[in-house]
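To start, I am sharing the structure in question, which I have written as structure tokens.
A single protein chain has been removed from this complex, and every other one stays in its place.
We just call them A, B and C in the order they show up, numbering each chain from 1.
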Amino acid sequence: MRKIAVLTMLAFCTAMMFSSLAFSARKTIIKIGINAPLTGDIPKVGEGSKYAAQMWLEDIEKAGGLEVGGKKYEVELVIEDNESKAESAVKANTKMITQDDVLAIVGPQSSKQAVPAGEVANKYKTVMISPWSTNPSTTLDRPYVFRGCFLDPFQGPVVANFITEEFGFTKAAVLYDVASDYPKGLAEVFKQAWEDKHGPGSVVAYESFTTKDTDFSSQLTKIVKSGAEVLFTPQYYNEVPLIVSQAKNLGWTGPIVGSDSWGSAETVELCGEDCYGLFFSSHYAAAGAKGATKAFIDRYEKTYGYIPDDVAALTWDALRLAQQAIQDAGKLTGKIEKDREAVRDALAQIKDFDGITGKMTFTEEGDPIKCAVIVRINHQGEYEFYGSSCP
Amino acid sequence: MEPLIESLNYILQNIINALQRGSFYAVISIGYSMVYGVLMLFNFAHGDIFMVGTYIGFGIATVLLATFSGLVPPPVIFLATVVITMFLASWIGVFVEVAGYRPLRQAPRASAAITGLMIGIIFETTILIMLGAKRLSFPPLMDTVNYHIGGIYITNVKAMIIIISLLLMLALHAFIQKTKWGMAMRAMSYDFLAVPLMGVSINIIAPLTFAVGAGLASVAGILYGQAYPILDPYMGVLLGWKAFVAAILGGRGSIKGAALAGYLLGFIEIFVATVFPSTLRDFIAYSIILVILTFRPRGFFGMEHSTKLRL
Amino acid sequence: MGILQKFKQMFSTVPMLGWFLGILAAVLIEYFWGYDYISYYLGLPKIPVLFGALIMLKEPVMIPGALAYDLIVYVIPVLAVAKLSSFITNPGAALLEKLPLWLSAVIHLVCFYAILHLWAGINDYRVLVVKLTLVSIILTVSVNVINGYQGEFSCSHPGFMALGAYVSSILTLVLFTNDKIFGTALLPPALGPYLFPLVLVAGGAAAAIGSLAVAIPSFRTRGDYLAIISLAFMFIVKSAVENLNIIGGARGMGGQPDLAPLPVIFFWTMLCIWVIHNFVTSILGKALNTVRDDEAAAESMTVKTRKTKMTAFMFGAFWAGVAGGLFAHVLTYINPGMFSINRLAEILAMVYFGGLNSIVGSIVGAVSINVLGEALRPLELFKWIIIPLILIFVMIFRPYGLISFTEINAKKLLEAKHKRQQGVSP
Partner (left out) sequence: MTALLHVKNMTHFFGGLRAVHNYNLNIAPRQIFGLIGPNGAGKTTIFNLITGVYTPTEGEILLENKNIKGLETNAIAAMGLGRTFQNLALWRHMNVVDHIRMAHYSQLDYGLMGAFFNSRACRDQENQVRENAHRLMELFDIEKFADDLVTSLPYGAQRRVEMARAMATKPKVLFLDEPTAGMTPDELVKMIRIIRQVHQDFNVAIFLIEHRMKFVMELCESIQTLVFGEVIAQGPPEEIQNNPQVIEAYLGKEDMT
């Protein structure tokens, strides 16, 4: 008994001593949460977000902290993995808000995590900016949730218009992943937009597959047979190369057009020459970028060894938006609830924010009004600016 | 006459598609089925063994192509890749057996299944940690040539996949029928206890079975890399579960059954998507399986025996 | 070993009530002094949320601080209060022993809930973790009915859960909320909390009816074939939901009213444990074991094996449906991708880790996997190496799971532990 007591006391004392090393009075630190899919289905997206965030933090640290209302504050990133699962994203958001006291959250990227996570952020009145989620319900009726990109209902018609104007086609085919929220939503919007333009039945083949499928031969055979002139496939970078090469092998000769989910450097790396000459809509075009955009791309490539995906660029913009909003808020009171509200108000007020993916002004819903870019994959395998479409 | 030929072509084209898809299911589920037959285990790690095999194949192919490209004809490189990969991958199989399943030989089968599942997750994560989140592209081991025969498109890769898969199955069949090891495996799938009597230790047969299964899976992985050249650490998960379905559908320990069920799965998937709206593919495909099993509760070649989980 | 034994003996006189009192003391200490004093002086940024696991893994420099916190706030108060108060808690427990067992159990549960509420209430993240853990407990216990007690290898639980989640979500969206798809609320939202139990039961019933698709083939199909039937069922449910655009398809369904606060979930979890415990200890429930161990013998001993199998499936599915309903209202968002292979692996891990044929085991399994999953969060990828490794070791050394073939003995758990028993029970 005595032995235990002595041991306990000893342990206690050592603990006190050691922790005094780590001891620092509670000062106001600006914490920004990053909710990213580091594991799970799309780890590459998580990696891009993480890298962009680390680059941003580097900048802040170089400047010796973030200056708000004439005072420099230390900034800390809280990076949480959401495992690409909805409930994990909810947990991560709850943890960051209630435990880590973050001032704002950037992420989650995919809509299937951003929609439920947004609910949490809104409930706790914390600003959340999803850089990449294009599902309208992410921000719908949620004053505290913003996004850094355009929405599906905007992108679909942009692509439909582009194809009509560029090629003059009237018959289109769509191939999409029925089990994944983003491709499915965009496929529906595109179909609607195309049929509004060319009459019902002008989408001659509307085929789907399921996440993780790698064989699209029966769908593509159907599409080839349907007599479509163009194939629209709003898929991710890991599926696009397979779709493109299988289509070619099954006798498809028309153009294949994609959406912003193509905008990863890996698309062309994995796809190779098969993808040269294809078009997709995106948030920004890496090749031939100028100014701040180019600076970002070059720096990212230098640090991490590859050209940043659109996710990285959007995350960068989202973080800078958050930074701007915090600075605009004027001063930090140290009372987290108050500061969060101030940041939210400041963010909603931001006009013509000059992001590397375009100029942004938020609507009432917290969606940015920004332009879409049509990108062409040129014969060096670079993403080339081809045109843009603004709302 | 025109439309008739056209629809005939359409069907033929889809048969070729289904044959390619079915080949993968067949080869992978045979590996699954062998373990299942011999040890009565669900080897839930099989999908991930396939994944690891594919990555090994990727590594070997990359190295060989970098060193010998241009010096040696492509078929030689291809063959060398297959042989080396098979050899290395079979050690993965042995490792899984020794580390994960051997300590559990007396345990309930479900526990062993969970161990397999966990080994699979460890493989996935290890690959993710080692190689990062980047997807890899399997280098083509031959130039794709696309033949257009009377309205049907077939590439040399496709033809090769179908042929090599068939050859593999025949070779395996010969191995099982003719060699001492194969016979021991067959004996074991009849009776767990008979084999020690024959003078062959289960501690040799079990790893051998895993090795053969892993070897097959790795060849399937190389072929898979030719057909669908994008590798990611989670690529084996769904395939593994589908192989599980095919192996058991085929009947316990029946190589023939597993191969048949594999092809059947390929055909169901392709043709359901062809005939019905493809959004309903999974719904209809799995309903068909459910109905088959309701009316043929022992699979195709399943033996009359009542197996319960040895709890 | 010696110290451990001594330790065990020292605390063998503490009844459950005493432990509750100890934990209560710890929670009160944390509640009043945790933030302002203890964590402050230990240099911790905040009250460590999961016993400091998160902060320790993230910043190793905090390890001593977090450990000291655990020691000061939890270990010492719990042990000290539990031991020192045994002179009062033992008579207390003896007094409760005189009451009917159910009343005594209810009193204990109420005490336990009060403490849990206080503990979780310190931080909403804790609340969420506790909620999801409780839902997992329901789920795990319900799987154990089929996979443990009845010994099948059923893979369909994510499907059952999905049925429950969707049906109950549709009901609450139709009845209590103004929704885009389903129009204005049919009933005043204030009625929500009162009718929520019925909604959950409806979700459970839907899952139970759905389970017939697996249960009926199970009359003819044995063991392994049943495993793929159930797997096929899971894929069918997922694919069906994906194709139903009215309920959101792959986009999922959100906006469920927040009808599942902690007390509601706690109540349902306890109800589930109680009902399943009653069932599996009754002869009708033990019939599951007889079907598992020897079906022919069961038949000859007058057991209606068909009915038994059907009951097991529908019963297990019912609770999975209830768990799904609660899950949907905790997250207030569901999509079909949540109820797929990943969920299946997680459920199986919890059941087999905890222990087959044992409710206690399932509770242990669900709690440990959930808490581990959260606590190891800072390790990111390495979490998915450590958790599987732990599971493999458990399977190797305890093939039936940590605690298997053990039932709750409420009487023994709650009884007073007097000093004189010390010699009797080691």
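In this section, contacts are C-beta pairs under 8 Å (C-beta built on N, C-alpha and C of every residue); 3 or more make two chains touch, one makes a residue touch a chain.
Worth saying up front: this structure is predicted, and the values here are computed from it rather than measured.
Q: What chains on display are touched by the one that is not shown?
A: Visible chains that the missing one touches: C.
Q: Which of these, C:F11, C:Y40 or C:F279, touches the one chain of the complex that we don't see?
A: C:F279
Q: Determine which one of C:T290, C:S340 or C:N370 touches the chain that has been left out.
A: Touching the chain that is not displayed is residue C:T290.
Q: In the whole complex, what residues of chain C lie against the chain that is missing from view?
A: Contact residues on chain C toward the absent chain are 275, 278-279, 282-287, 289-290, 292-294, 296-306, 311, 357, 405.
Operating definition for what follows: only the chains that are shown with their structure count from here on.
Q: Spell out the chains that contact chain A while also contacting chain B.
A: Looking at chain B and chain A together, the chains touching each of them are C.
Q: Suppose each chain is reduced to the average of its Cα coordinates; what separation in Å results between chain B and chain C?
A: Chain B and chain C have C-alpha centres separated by 37 Å.
Q: Residues of chain C that touch two or more other chains: which are they?
A: Expected reply: 238-239, 242-243, 381, 384.
Q: I need the residues of chain A touching at least two other chains; which ones are they?
A: 39, 178, 210
Q: Which bits of chain C are touching chain B when the two form their complex?
A: Going by the criterion above, the answer is residues 147, 151-153, 213, 216-217, 220-225, 227-229, 231-233, 235-236, 238-240, 242-243, 292-293, 295, 341, 345, 348-349, 352-353, 356-357, 381-382, 384-385, 387-389, 391-392, 395-396, 399-401.
Q: Could you list, by residue number, the parts of chain A that touch chain C in their complex?
A: Going through chain A, the ones touching chain C are 1, 8, 11-12, 14-16, 18-24, 26, 38-39, 80-81, 85-87, 90-92, 94-95, 97-101, 111-112, 115-116, 119, 124, 135, 137, 178-181, 184-185, 210-211.
Q: Provide the residue numbers of chain C that touch chain A in the complex, in ascending order.
A: Per the touch definition, chain C meets chain A at residues 10, 40-46, 49, 54, 59, 61-62, 64-65, 67-68, 71-72, 76, 123-125, 128-129, 132, 238-239, 242-243, 249-252, 254, 327, 331-338, 342, 374, 377, 380-381, 384.
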